[in-house]
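Selected chains from the complex are presented in situ; the others are not included.
Each chain carries a letter (A and B) given by its place in the written order, and its residues are counted from 1.
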Amino acid sequence: MLFDFDEQHVVENIVHDIAECLPFTDAQTVTWINVDDVQTPGLLESFGKILGFHPLMLEDILHTDQRPKYEDYGEYLFFVLKMLDFDSDKNEIVVEQLSLVLGANYVISFQERPGDMFDPLRERIRKNASRIRKSKSDYTAYALMDSVVDRYFDVLEKIGDRITTLEAILAKHPKPETLRSIHKLRQELIFLRKSIWPLRDVVASMQRDESPLIHDGTELFLRDLHDHVIRVTDSIDTYRDMLSSMQDVYLSSISNRTNEIMKVLTLFSSIFLPLTFIVGVFGMNFRNFPELDWPYGLQGTIVLMVLVGVGMYLFFKHKKWL
Amino acid sequence: MLFDFDEQHVVENIVHDIAECLPFTDAQTVTWINVDDVQTPGLLESFGKILGFHPLMLEDILHTDQRPKYEDYGEYLFFVLKMLDFDSDKNEIVVEQLSLVLGANYVISFQERPGDMFDPLRERIRKNASRIRKSKSDYTAYALMDSVVDRYFDVLEKIGDRITTLEAILAKHPKPETLRSIHKLRQELIFLRKSIWPLRDVVASMQRDESPLIHDGTELFLRDLHDHVIRVTDSIDTYRDMLSSMQDVYLSSISNRTNEIMKVLTLFSSIFLPLTFIVGVFGMNFRNFPELDWPYGLQGTIVLMVLVGVGMYLFFKHKKWL
């Protein structure tokens, strides 16, 4: 998909042959080419040939396990970002690599799959008076990155909601599944952190970079973007701390319950073991057992047993177990 | 609410239309405009139009989930702070975002809700000889930030009190609720840390900044403010360490108690299980059981049982369980 625009005009094309893009990238207007499926055979080679891209960069675009990075190749800048999305059906986070090449008057974005979060941006391009129409290609690149980072907040909000839910469960009926959910969230945050953390440096490097491709007017927007990325990473770290503390609480809530169960067990054992012993004594079959003939033997034994029971009760009361 | 003052005069107004403020912001006097409710529709747009504020800044003022930050927009500086307060009724910390815009001769403060901690400051403005009356707008901004930071100490003191109370409970009767309180405090501190920590950099940047809006005379006050913020963050970290150590102590106090309960259970079982077995033996109905006819069988059995009991007692004594 190709957008070519300046303040007055906008051209929107679906391109099948990369050679068609060439006239647009040369023109003074800003061209945004969005490649839907980076794995299309031959596609990257054509870009490399036509626009003279460095083979190392093309390799990075193709292998979608890059970390976010920023590289200055002189005539063009290269960015890698991770697009995150929350798949509510599968209840998991979906990652896709977005590679951006920013040239003097073009931006090329490479996705792994069709489908993205750039539709509002496309609308803004189509609108005449929007800032993106008045700005250079670096603003378009910023706008793409900003859309990606904005989606991070949505994903984090989802995670925040899940943490709040887990907190509530933890306070009432912690179960083994609660722990498993906490653990799963932690692993996801470890993974998120790895995907997002390097972006801090990416945006900071863009701000510092002297490249003529990034104009002064965009600097304020990059500062804002940097601020957003820091907020995202701060939240991830905060969530990690919270989950780690929740896991501790879960563990001690189990210990607590074991403790309580033990109390009940000990209580029953300590009361009934002596009593059973006493009745056992009077069940012995000794011929010479004069106590058995006492007229109030039974009653005396019952009194004895009540005393033992009350004694145990007081003992546990004293131990603060009741 | 609007204050316009210099060393000689002070004007105090409640303004409903922002256009009324304009003459004040232009004058050579210092103007402090305090906006009570940042969500009032149209309000921020008016500010933007009249004073020429950057749209990114207005957005940050409106979205009150910013982290504390400091941004230099050339003609004005922009700060975001978090106002914290302790709501004794709900027993929780209340957060409100305070955005400050510092211009050559004005300070505009944006709150989320009416009600703040600036009344003592307003009194000082009304008093003739106060330093704030003699200084430029940057001192007013400092004074606002200082009021906010001073309130942090109150909040931390409340948390410190709660920690001391929990320590005392922990030493005497730790209960599951104790752990839950420790956990809640930890989550609150994680949250506080996130709200306050970036302020260190904010104030440090203000000190380093070359902006002509910050005069040399204010530098000493900023240093003092920086020192306060560091004290706050130090305390938060110290409290976190203490709570983490308290949680460990709680966990091992449970283990200890489980251990003690186990001892009692084992004691009872180990004494009464053998005894019950012995009396059971003599309760068997074998026809050919000559021991039952012994004249001192009963007495002998009792002696045996006493020996077993004393033996177990000595065994446990030896194991240091008694």
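In the analysis below, a contact is a pair of C-beta atoms (placed from the backbone, for glycine too) under 8 Å apart; a residue touches a chain by one contact, two chains touch by 3 or more.
Treat the numbers as computed from the prediction; the structure is a model and nothing was measured.
Enquirer: Can you report how many copies the full complex contains, not just the 2 shown in place?
Expert: Full complex: 5 copies of the single sequence.
The criterion applied here is as follows: only the chains that are shown with their structure count from here on.
Enquirer: I'd like to verify one number: the distance from the centre of chain A to the centre of chain B, where each centre is the average of its C-alpha atoms, in whole angstrom.
Expert: About 25 Å, centre to centre.
Enquirer: Taking the complex as given, what residues does chain A use to touch chain B?
Expert: For this pair, the touching residues of chain A are 171, 220-221, 223-224, 227, 230-231, 234-235, 238, 241-242, 245-246, 248-249, 251-253, 255-256, 258-259, 262-263, 265-266, 269-270, 273-274, 276-277, 280-281, 283-289, 319-321.
Enquirer: Across the complex, what residues on chain B touch chain A?
Expert: Residues 54, 56, 60, 65-67, 69, 71, 73, 173, 176, 179-180, 183, 186-187, 190-191, 194, 198, 247, 250-251, 254-255, 257-258, 261-262, 264-265, 268-269, 272-273, 275-276, 279-280, 282-285, 289, 292-298, 301 of chain B touch chain A in their complex.
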